[in-house]
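Right after this comes subunit A.
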Amino acid sequence: MTWISKRLTVFWLVLVVVSVLSFESSLFGSKAAGAIVIVIGLLKAWIVGSEFMEIRSAPLVLRALFGAWLVVLGAALLGVFYILGG
Partner candidate 1 sequence: MKQGALRLGVFAGPLMGTLFFIAMWPLMHIFPPYSPMLGVEEVAAHVQENRTGFLVGGILLMTAASIVWPFITVIVLFLKKIEGEVPIWTTVTALVFTFGQFTVFLCGLAFTMAAFRPDASLEMVRTWSDLGMFLLVIPAIPGTTQYLATGAVILQDRRARPILPRWYGYLNIWVGILSAPGAVVGLFKIGPFAWNGIAAFWIPAIVFGVWITATQFTLLAAIKRNALADDQQ
Partner candidate 2 sequence: MNPATDGNETALRGHVPGEPGLWVLIFGDLLVFGVLFVTYAVSLVGDPDAMGLSQQKLSRGLGLANTILLLTSSWFIAHAVNAARRGSPRARRLILAALALGTAFVGVKVVEWGGHIGHGDTLNSSSFFTFYFMYTGIHLLHVLIGLGVLTWLAWQCDSSGAWTGPFAVLEGSAVFWHLVDLLWVMLFALLYLLRHGAAV
């Protein structure tokens, strides 16, 4: 099975395991649950982008734009959740 990329498979496994584990995360009921869901979602998006879309080896512009998207979206979502939502 030499055609299988070990790296892609490891990241795929991480994504699937994290998805399954985060399944009940909303039921923690704590203030932190929202942040956990948001941050895990963004981490998964980051893995899909940098590993599957191969942004990690792309020119700096693409890496910077993608990183900025993750950071700004994360800050906006957490801001809405914990500042606007109290």
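As a selection rule, all candidates are chains of the complex that A comes from, given by their letters.
We adopt the following convention: a residue touches a chain if its C-beta (ideal position, glycine included) is under 8 Å from a C-beta of that chain, and two chains touch if they have at least 3 such contacts; residues count from 1.
Note that the structure is a prediction, hence the values are computed from the model and not measured.
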Touching candidate for subunit A, same complex, options 1 or 2: 2
Candidate 2 partner contacts - residues on subunit A that touch it in the complex: 3-5, 8-9, 12, 15-16, 19-20, 22-23, 25-27, 29, 33-34, 37-38, 40-42, 44-45, 48-49, 52-55, 57-59, 62, 65-66, 69, 72-73, 76-77, 80-81, 84-86
